[in-house]
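As you look at this complex, bear in mind that one protein chain is not there, while each of the others sits in place.
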Amino acid sequence: MSAPDYGHAFALWRDQAPEWHAYTHHPFVEGLRSGTLPRANFLHYLRQDYIFLIHFARAWALAAAKAETLAEIQAASGIVQALAHVEMPLHVQICAAEGIDATALEATEEAPANLAYTRYVLEAGYSGDFLDLMAALAPCVLGYGEIGARLDGSGGPYADWINTYAGDEYQALCRDVGALIDQALAHRLGPDWAGLPRAQVLAQRFAIATRLEVGFWQMGLDGS
Amino acid sequence: MSAPDYGHAFALWRDQAPEWHAYTHHPFVEGLRSGTLPRANFLHYLRQDYIFLIHFARAWALAAAKAETLAEIQAASGIVQALAHVEMPLHVQICAAEGIDATALEATEEAPANLAYTRYVLEAGYSGDFLDLMAALAPCVLGYGEIGARLDGSGGPYADWINTYAGDEYQALCRDVGALIDQALAHRLGPDWAGLPRAQVLAQRFAIATRLEVGFWQMGLDGS
Amino acid sequence: MSAPDYGHAFALWRDQAPEWHAYTHHPFVEGLRSGTLPRANFLHYLRQDYIFLIHFARAWALAAAKAETLAEIQAASGIVQALAHVEMPLHVQICAAEGIDATALEATEEAPANLAYTRYVLEAGYSGDFLDLMAALAPCVLGYGEIGARLDGSGGPYADWINTYAGDEYQALCRDVGALIDQALAHRLGPDWAGLPRAQVLAQRFAIATRLEVGFWQMGLDGS
Partner (left out) sequence: MSAPDYGHAFALWRDQAPEWHAYTHHPFVEGLRSGTLPRANFLHYLRQDYIFLIHFARAWALAAAKAETLAEIQAASGIVQALAHVEMPLHVQICAAEGIDATALEATEEAPANLAYTRYVLEAGYSGDFLDLMAALAPCVLGYGEIGARLDGSGGPYADWINTYAGDEYQALCRDVGALIDQALAHRLGPDWAGLPRAQVLAQRFAIATRLEVGFWQMGLDGS
């Protein structure tokens, strides 16, 4: 199956990330697809994902702080708003349905793979600019979109999870974020940005974040 | 008239800011109240205020990035969302009604007093933590609330402006922000924070931001 | 007199900064040259300059934190080291000789023009990347070099000040910083960076910082 069309930068960066396949076809993902992923691992992942979402929302907020145009502020703040006021309360609800109450959720100790990924993204944003942050955030946002699209229709015990990322709403978000990235690159570096040394640094940020995503799935698989 | 009740920290900081009265009773403010402020000055202020709002939204986004609890992320991101998706489009509309179109608005050269204030706030946030940012943001958010409350019912050509800040919605926002600040202080520094050296630094941030607000009104009065 | 050769970026940015002449030929500077600047103004400037140097050292430290190569870390940290361990103690000494002791120096209230400039530079660095910081720092470092070179040999009561910036050591620093900037640009944006939109943002940062330098001299002239 070919990659979904989330824009130009995504296509380029994806091709330069050696572990993209290892990330999008990780045994954890295959377990979601086939339904053979043990529930305990899924719940371990969900608990860590809650902590992840907090830092992910913080990273998108930092993107809004580092934006250069009103359109960038609006796009980034819209995502923070959705994360903080919709996704995260929803996550709390899903976990509650699985028997993990809010107190247990907030008491979860952050796994090293979680620390590694979230702090990498935030530090990229603080040390660099809006583009560094986008390149570090893209593997998560767009990779989940690609995984969702590939797993669409798998059914099974993880159908809800799959449908969230395969659904129209999330796929539209992926196209919007892809376009935001392409516009941000053109706005700052012009139409021929891909040939600049800066592009290599951004591709590397994407590749490292992809590597850390592999670690995140692996943490889900190892934990329980 | 006594100060409105926007919480404990505001009451303390306000008392320690030597230029609070100069800010809240600035001739620009009195001109809004009496209606004698020349329209050209008001429009100059509006144009600068648009640029101000961009950086103000960025600063609240930074607050969300520096938040330590989900409640802080939600509060800060809600404000960014309101600024980017409601306030700023509204501002564009108001300016358009005054004959300043979006192109003219975005081409406005940022006045030194505007630069001084916005960058002070953002730098306080980047160099310090969530509390530094709150102390630097408070004079703007809460000072406009106090001014609005005092000018309520003045009528005249600036009644719309006055009603925005005197209105229930904005006054509720001020109480919420005051409570956010008090909770953030207690969460980090405990109930007796006011006696800590840290409290002096925060009071000074508030005082400096207040001084820079005086400069912002003065810029409105001087420009045209 | 032509501009000193501090590299390619400086030459370009200088040409695009409308207030470069107003900065380098400000009445305060002319007063230093002719010796007619009142002593009280010079001392006012010196006191503010002490506070400025603290933030200037912080900004160069931020440059080291945002560096991408060992050479950049070394260059930036060498400047912080020189500022913190040589320049600032020297400044304390000069002020002491003028009757301003360390306590008085540290109790100096920061002037708005000082706040405006230093926070602009630091915020440019925090919000942007190494290049934004260089563009915002350059008018100070290299402008003083150009002023020093032009005033060289003027003699008079401010000969010591002039000689500091006209001297070989400072002129060599200016060439080094100019080369650091050119290399940092080429390293990130390639040899044709000047045609990229990014270059316009950097030129604007330089222009705004130049404008704020004019404000700094004016503060020296107004204060006492």
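Some points to look at:
Chains here go by letter, A, B and C, matching the order in which they are written, and residues are numbered from 1 within each.
Heads up, the rule we're going with is that a contact is a pair of C-beta atoms (placed from the backbone, for glycine too) under 8 Å apart; a residue touches a chain by one contact, two chains touch by 3 or more.
The shown structure was predicted, so the numbers you read here are calculated from the model rather than taken from an experiment.
In the complete complex, the hidden chain is touched by one of C:26, C:58 or C:188, namely C:58. If you put the hidden chain back, the residue from A:60, A:126, A:144 or A:206 that touches it is A:126.
Contact with the chain that does not appear here is found for just one residue of B:87, B:129 or B:152, B:129. In the full complex, the hidden chain is touched by chain B at residues 65-66, 68, 126-129, 132, 187-190, 195-198, 201.
Within the complete assembly, residues 58, 110, 112-113, 115-116, 119-120, 122-123, 126-127, 208, 211-212, 215 of chain A touch the chain that is not shown. Where chain C meets the missing chain, the touching residues are 54, 57-59, 61-67, 70, 73-74, 76-78, 80-81, 84-85, 88, 122.
Going forward, only the chains that are shown with their structure count from here on.
Among the chains, the centre nearest to the mean of all shown protein C-alpha atoms is found for B. Distance between chain centres (mean CA atoms), chain A to chain C: 42 Å.
Taking each chain's centre as the mean of its C-alpha atoms, chain B lies 31 Å from chain C. In chain C, the residues that touch at least two other chains are 126-127.
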